[in-house]
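Everything on this sheet refers to the single structure shown next.
What you see is the complex with one protein chain gone and the rest in place.
Entry: subunit A
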């Protein structure tokens, strides 16, 4: 055992050490410029959407639609951002969403109604996160491999549970949550959950010990350990957090799609990683931004929305999506470099 059993204060590394001695004020400015450039990309997309389809793009329904569609993957991305900040990766998010959604949509669960479905989804998500966390933190399996294994077996288990069938949700209170009647001041409940997860994620990352420890573990695990952080336990918690987010997302998806299917959450891992990277989170860990990730998700969904409204063909959509991802990252890097 190399770590002190009870870390004594001051256990936390100071922030300067964590951010690799970048001056604090400039660091904050640095992040703001990144965020601003992302907002610029989003604004440019909104202008494009508004010019090409003024009637359908700029109306309230479409704003609701974009935000609703961003909710499910958005919640997953918040969890993924924490994992990547800590220097890890979670390839199993899509599979966990699938497994949690099909488990929660089985007939047995539906007998317990709304609460049964919600808790099953969250418990399955957290359970998968726990397995990932234990394998990575205490089994010393690299995150890429551990979560890849979870991806494979999670998808397999989801297929086994459903037997390839689509499991319809019959609980009205769950279905209602995705329909117009339950909008609160014009905001869909799904979007409110997404907003809440974003705010909580931001607070946890930027205002708590847990957040600072996550950054420290990703920036320099050895330094973090010497500073008295239980790196293993911190990693365990991070994958648990990612699993929790997947569980919440699975419930949102059940509300949205009205059914559980083993194909749910297809390729979420790639979308969430891409959104986090576009948002300025370093794949090598040590730096990241919840706001950036959420903007990354919104950029993705807005692109898809504009494509669909303009009736673009699938091939064109895929090519354009790739080009826009590269453009967004280049623009962000450029603005960030010129100012720091």
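Keep this in mind: a contact is a pair of C-beta atoms (placed from the backbone, for glycine too) under 8 Å apart; a residue touches a chain by one contact, two chains touch by 3 or more; residues count from 1.
FYI, contacts and distances are computed from a predicted model.
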| item | value |
| --- | --- |
| Hidden chain of the complex, named as in its UniProt record, picked from "Substrate-binding domain-containing protein", "Nucleoside recognition protein", "Rieske 2Fe-2S domain-containing protein" or "Hydrogenase expression/formation protein HypD" | "Substrate-binding domain-containing protein" |
| Residue of A:134, A:159, A:223 or A:329 touching the missing chain in the full complex | A:159 |
| Candidate in contact with the missing chain, chosen from A:191, A:253 or A:324 | A:253 |
| Which of A:108, A:185 or A:315 contacts the chain that the document leaves out | A:315 |
| Contacts of subunit A with the absent chain, listed as residue ranges | 53, 55-56, 61-62, 65, 68-69, 159, 163-166, 168, 178-180, 253, 256-259, 261-266, 304-305, 308-311, 313-315 |
